[in-house]
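The other protein chains are all here in position, but one chain of the complex has been omitted.
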Amino acid sequence: MKRTFVILASNPMSLFGLILVGVVVFSAVFADFIAPFPEHRGAVVDFTNFNQPPHWPNIFGTDLVGRDLFSRILYAYRISLMLGVVVLAIAVPIGVTVGLAAGYLGGWVDFILMRLTDVFLSIPPLVLAMAIMGLLEPTLTNGMLAVTAMWWPWYARLVYNVTRSEAQEGYVLAAQIIGASRLHIMFMEILPNCVPSIVTKMTLDLGFVILIASSLSFLGLGVQAPTPDLGSMVAEGGNYLPDSWWLTVFPSLAILIAVFGFNLVGDALRQVLGSDQ
Amino acid sequence: MNTLARSLTAALLGASTLTLAAAAPALAETVLRLDEVAVGELDPGKASDYADSILMFNVYDTLVIPAQGAPGHVPHLAESWSADGNTFTFKLRNDVKFQSGNPMTAEDVVFSLERMQALGQGLSYLFNVVESAEAVDENTVAFTLKEPYAPFIASMVRLPIVDKKLVMENLGDGDGEMKDWGQAFLSGNSAGSGAYTVSSHNPQQETVMEKNADYFLDIPDAAPDTVRLRYGLEPATVRTLISQGEHDISSQWLPPEVLKALADGGAQLLTESGTGGFYIKMNTTKPPLDDPECRMALVNAFDYASSIKMIAVTPDVSQGSPATGAIPVGMLGSNPPEDALTSDMDAAKKHMEACATAPEDFNLEVSWIAEVPLEERFALLMQANFAQLGVKSEIKKMPWALFAEQVSKPENTPHISQLFVNAVTGDPDTLLYGMYFSDAAGTWQSPEYLDDAEVDELLTQGRTITDEAGRAEAYKKLNERLMEVAPTIYGYDRQSVFAASERVKVPALSDPSKAFGLDGMGFTFRLMEMQEGS
Partner (left out) sequence: MSPVVRLLAKRLSISVIVLIGVSMLIFTIARVIPGDPARIALGPNATAEQVEQLRQRLHLEDPIWVQYGYFVRNLAHGDLGVSLYTNRPVLTDIAQFLPATLELVIVAGIFMVCLGMPLGILSARYRGRMADNLIRVVSLLGVSAPSFVWAVILMLLFAFFLPLFPIAGQISDTIPPPHRVTGFLLVDSLIDGNFKAFFSALHHIILPAFALALSGIGQAARLTRANMVETYDKPYIEMAESYGFAPRRIANKFAFRPSLIPSLTIIGLDFAAMLGNAFLVEAVFAWPGLSRYGVQVILRKDLNAIVGTVLVISAMFLIVNIIVDLLIAYINPRIRLANGGRT
């Protein structure tokens, strides 16, 4: 772990990625202390200072009801990261279990579970999430549910492939011979060997979950006002282009920076841990 | 960008300039381009919102139309009319032909009414009061009402006359003698006598209309030859198209900031006002808002001044003016403009103390209609205002279709709904009856679920008293009562503002003496004037 970190920090690109991720995580966690106007994350209106371009002290300008955009972006990071972590915390265990079971048990279990995975994989991710999200009420919980529904199959696929090749390995056969239970083999023998690729994918995915969630809220299916959300900020601000450009440009860049950071780190991690795809 | 991409762009730019240059000499034909947010419903029997009304008023005709710049109505397809108790008799013009070439007769009027009633959609509820319609002779039609209904003539602006013969030739699948009443046909084709014919109609994208050369009235040459009504354009798109000279009239739903940017760039602002308001409706069946004191607290806490500031476009033009009560200024029974409502925090706090529920136990659901981004700002404004009373609230965004479904049951209706409501015939009855009569509850107009005997009584008086002064008196009292029971926060009196290019003049939307006083009627294309050489 420590070694990995040293390798990451010694490469300029991944170091840059680490810095970006650090900044994003830091601003999300300490938004209460960094944000110049922490109360602007909620319903505050100030019609003496609304729709203003960047100026001091509103360095990113103000939105249509006079709230500080910079403060709101910091809080939006918090929501995005939380969503990303929760989605992965649910999707990964489901995907891993399905992948392990299908890959190791084989036969009918394999056929049914993997066809089920295929069903989910063959609806374009955004369309599936939209269908779920649009039919449910647009709340944060349902947003997480929708993104989770489209995320677990990728882990099922990944773990399935690894399991299939690992199942032929000597240590698995050895465990079988000494009479270890199937559950033991799946979770105690095979699973540890999947961990590097899962971890790498999770780092990369944290960026992509943020990306997909922002896409959903861009289409109007995200969290509700007054909760700050990057995707809906871009969507709403888009109505006021090109005059009030700051309403869209800063939230757009915020998404770009966060996802770029996670991608840089994930990329480097993939090389270090030597697990491709 | 590499050189290849750059030269490709240059080539394309060249190509598009060429096409523009080539198109220029053939400018004899004038094209008017406008847009609306909602999907256009071409079937006149189902017309209800603004886009539908624009289509209906141009493709179809009605027996009467509102007088310009004055109260009352003038003959249109009808030459004259008379009322005798509950019977209204109209004498029709004998020189009107439908676009199909069929002559317009009393039979068509009867058919149009029956079709409207049978479909039961759109604004058909206006005609629930009609017992029957009868063709007395070729050019005379008589309507018999079930009960006295004073503003019946005003309702006639919502009864488009449909070409019976053409519809009967084109009935689609369905049960019974009338099959589908021509719904399939009329959703994509016109069967009217109007000044414009439909040359193509795609409800998701656009409707293209052409001048009707055989119209029974003279259409001035300056009126546009072709009209393209496009649906669902984004505000940023409209803003750019207008400033680039590729669009003529925007919808009324542009946010004030965008209208302002357009006006700063030289666009003209057109207005239509006097028929409706912005109503913040409180569900009077759902605690804590079932207590009038609690409602009064919110009514007094609402920041009326900020809301006016929010909708100002330029120093002279605004999307609304201060409200004085339930009835917009200028309409029958309204208060004078100097009675503008203002917020009063002290009064709000007093009412809050009298309210049966403590403020910290409130959890208000403040909804806003997803299609109207401005409402989100009002939701935030309310949340901030109510927080000053210690009241907690939660903002909920709802697509229109979902909202319309949820309000059909009081328990599903949010605490607070924001609606733009207008008098569909210009008469206060069509503004207020649907909102506040106890039996009319359960529609999108009435999320208050108000059940107040005095309000019901006054509303009934308003529609049965036949002399104008008596009606004015009834509406005046009604207005007062509606302030007392406070089912609604009366946000502001609405004025629709449209941005338009200099290519078109629209007297009905810019000259008060030409205004119709009926929403959508200002978009009568035959009265618009395209400007030469622009």
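Read from first to last, the chains carry the letters A and B; within each, the first residue is number 1.
The working rule: a contact is a pair of C-beta atoms (placed from the backbone, for glycine too) under 8 Å apart; a residue touches a chain by one contact, two chains touch by 3 or more.
This structure is a prediction, so every number in the text was calculated from the model and none was measured.
**Student:** Given the contact rule set out at the top, which of the displayed chains would the hidden chain touch in the full complex?
**Tutor:** Missing chain, whole complex, touching shown chains: A, B.
**Student:** Using the touch definition up top, pick the residue from B:94, B:205 or B:531 that touches the left-out chain.
**Tutor:** The single option touching the absent chain is B:205.
**Student:** Which of B:89, B:102, B:237 or B:438 touches the chain that is not shown?
**Tutor:** Missing-chain contact among the listed residues: B:237.
**Student:** Among B:89, B:102, B:121 or B:285, which residue is in touch with the absent chain?
**Tutor:** Of the listed residues, the one touching the omitted chain is B:121.
**Student:** Would you indicate which residue among B:76, B:158, B:211 or B:228 is in contact with the undisplayed chain?
**Tutor:** B:228
**Student:** Considering the whole complex rather than only what is displayed, give the residues of chain A touching the chain that is not shown.
**Tutor:** Counting over the whole complex, chain A touches the hidden chain at residues 13, 115-116, 118-120, 122-128, 130-132, 134-136, 207, 211-212, 214-215, 218-220, 231, 234-235, 238, 241-242, 245, 248-249, 252, 255-256, 259-260, 263-264, 267, 276.
**Student:** On chain B, where is the contact patch with the chain that was removed from view?
**Tutor:** Spelled out for chain B, the touching residues are 9, 12-13, 15-16, 18-20, 22-23, 31, 33, 48, 120-125, 183-184, 187, 202-205, 228, 232-234, 236-237, 240-241, 244, 246, 370, 399, 401-402, 404-405, 407-408, 443-445.
The criterion applied here is as follows: only the chains that are shown with their structure count from here on.
**Student:** Using Cα averages as centroids, what's the distance between chain A and chain B in whole Å?
**Tutor:** 44
**Student:** Please output the residues of chain A touching chain B within their complex, sorted ascending.
**Tutor:** Per the stated touch rule, the residues are 42-45, 47, 51, 64-65, 138, 220, 224-226, 236, 238-244.
**Student:** Which residues, counting only chain B, touch chain A once they are in their complex?
**Tutor:** Its residues touching chain A are 234-236, 239-240, 255, 257-258, 261, 306, 309-310, 370, 373, 376-377, 379-381, 383-384, 387, 393-397, 399.
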